[in-house]
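Left out: one protein chain. Kept in place: all the others.
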Amino acid sequence: MSRTEATQTLRTRLDIPRWSWGVVVAVLVVVWRWAEVSELAASGPGRTIALQALLTGLLIGGVYGLVAMGLSLIFGVLEIINFAHGAFLTLAMYVTWLIATTTGIDPYLTLLITPVIMFVVGAAVQRVVISPAMGQPLENQLLLTFALAILIENALLLVFAANPRSVRIPWASAAIGPLDFPLRLGGAIIELPRILAFLGGLVIAGGLFAFLNRTRTGTAIRAVGLNPTGAALVGVPVGRIQVMTFGIGTAVAAAAGVLVLPFLTLEPTTGAQFNILSFVIVVLGGLGNVGGALVGGLLIGLTQELGGLLFPGQSKLLPVFIIFIATLFLKPEGLFGGGAE
Amino acid sequence: MRARLAEAQSQLLVLAAMAAILATVPLWLHGSGRTVAIRVLISAGVGVGWNVMGGFAGQFSFGHAAYFGIGAYTGAYLLVSHGISPWIGMVVGAVLAAGFGALTGWLSFRYRLRGAYFALATFAFAEMLRLVVQAQGWLNATQGLQVPVRPESSWWMMQFSTTSPNYYFIGLALVVVLVAITILLVTSRRGMFIVAVREDEEGAAAAGVDGTANKVAAVALSGAMTAVMGTFFVQVFFFIDPELAFGPAESVAILLPAVIGGTGTIWGPVVGALILIPLGEWTAGIVRDPPAFLDAVAGRSGLDLVLFAILLILILLFLPKGVYGSLAHRWRR
Partner (left out) sequence: MSDLLAVTGVTKTFSGLRAVDDVSFTVEAGEIVGLIGPNGAGKTTLFNVIGGRLPCDTGSVVFDDDDITGWPPHRIARRGIGRTFQLMRPFGSMTVLDNVTVPAATGVTSIVEAREQARSVVDRVGLSDQVDDLAEALPTAARKRLELARALALHPRLLLLDEVLSGLTPAEREPLLTLLLDIRGEGVSLLLVEHVMAAVMRLSDRILVLHHGQLLASGTPSEVTSDPQVIEAYLGEEDLLAGS
């Protein structure tokens, strides 16, 4: 309440929307890094590098968006910051790797299996570990999910050791119709699995969106997110919906895990990077705003890759965190507003 | 009338008695056991520091590695590059950490960050420090800094032979000072204001208490206290790198003793550290020398942390106020 009051006071006095400072900052960064920008724009190879970064960022951003959607859904409905989200993603990747290497089926087919398994895992975790802590202070919930992440990562380390593993798609380099993969576009190279991950991410995101907006269960989930007490009063089984939500959020992360497995190296800590990025994206898109998470994912994918070009020698994560802090301060409800409000 | 002063005095007496008992530890504990004892002290110290902000002021920090790292790197850099005594580095680090805490805290409170948002902001600040330090050549980037080994022992340079009990005594003295600061804070006007703001910021404002100023003060003090242990850490282990100093794992290691022991209590973080570190040692020991039914996993890494995570989950689920906090709560009734 005090937040809206503060915003209103600012608006009546300043009449400049806070987020416009973000635009100003972006322009300043380009001016500040003009040397890098002009160098990239001037030469042919420079332009190829920039194009490659743009495409890579956009494609991986679709997957980031998908992962963050799951996290945002869980936050929106359960109000829990789930630090184990990335670990669940890793677990799903190992499940897929195990199925693919033992049965020899195409990894993409496990999109029908892995998310289902992970739905059950997620639902069980909510039922057994998270729900008893629902009324507890923030730090306890946060630490619980953190402990879960440690548990999953190290259980994987125990079973599979730290050896990096990978799954490669034999048909990734082939001519499909008129297109010759990997695609070459103005010197930039786009691998088929990255395109599939992007498209798959969009399709699943669309499916989740339709599920939340068009089905009875989806409506119930949104109702619990808006007002659990009210939802309980009109007969929504809140506990069961919460279990289901955690399961769905985990299954979404699992689907993303399957999609990225063909072009990432699998280790017990692979999911951790997705975890941190997901938090940034979820805040950027508005905590609990599932649709905003997808757009936020694309933005962060681009920020990461383009930021890497503008700030050579710095970590790709640095511009991401700068955007994160700027969002928290200037537009804490996210670019598209919170979903729960 | 003097209940509060009496409380401060009795708590300080308990502290003095405990310090006297703990000072005898090097007499009967040697070798790796003593290293464990020093790690308990570091854990207790950072936990006591976190507790001022996360417990008494009620501002949950998920990025206290920022302060620990500032203390560690300030001490290490001044020593390695300029040969300046770690004691001075400790003071400079504490001042820098307080400044960083005051600045980031003030920004966060000014923009009214609360709860999950505030926790994520503290996390992001620590991560940004990690990423920035990683890219600094003068801090040896990702390689980190190594404390040069001196030929002779020196109190001034805080360096002794590996068998010396002096590291333990310095650690104990630091923890005693930090706990004493907490006791004096909690029983002071300022401490009452800080707790009042935690309990109800608007009510506190109506009672004439400036919410933002008191929260910022708590963050700055908490940061300085944590930074001191960061400097000490480098002197004990001779090494620091960005991940160790500023990483998320360190942030969790700092808040764990307070949460396990009981946030917002004077003794909680100390009790938490006394449980946490030996527990970690015990689980690590199981891996080194596993019982028969666990033979299959001998030498495999991961088991210790699996056990640790399970125990942590059990404590969080069954003693949500922390071990000391739950006991103190029951005792009060």
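Should a chain be cited, it is by its letter among A and B, assigned in written order, with residues numbered from 1 in that chain.
One rule holds for everything that comes next: a residue touches a chain if its C-beta (ideal position, glycine included) is under 8 Å from a C-beta of that chain, and two chains touch if they have at least 3 such contacts.
Given the structure is predicted, the values throughout are model-derived calculations rather than measurements.
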Selected residue (touches chain absent from view) among B:211, B:257 or B:302: B:211
Which residue of B:193, B:246 or B:267 touches the chain not shown here: B:193
In subunit B, positions touching the absent partner: 1-5, 187-189, 192-193, 195-196, 199-200, 202-211
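To be clear about the criterion, only the chains that are shown with their structure count from here on.
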For subunit A paired with subunit B, centre-to-centre distance based on mean C-alpha positions, whole Å: 32
Subunit A residues within the subunit B interface of the complex: 2-3, 6, 75, 79, 81, 129, 132-133, 136-140, 142-144, 146-148, 150-151, 153-158, 161-162, 268, 276, 279-280, 283, 287, 313-315, 317-318, 321-322, 324-325, 328-330, 332
Subunit A partner contacts - residues on subunit B that touch it in the complex: 54, 60, 62, 107-108, 111-113, 115-117, 119-121, 123-125, 127-128, 131-132, 134-135, 252, 255-256, 259, 263, 297, 300-306, 308-310, 312-313, 316-317, 320
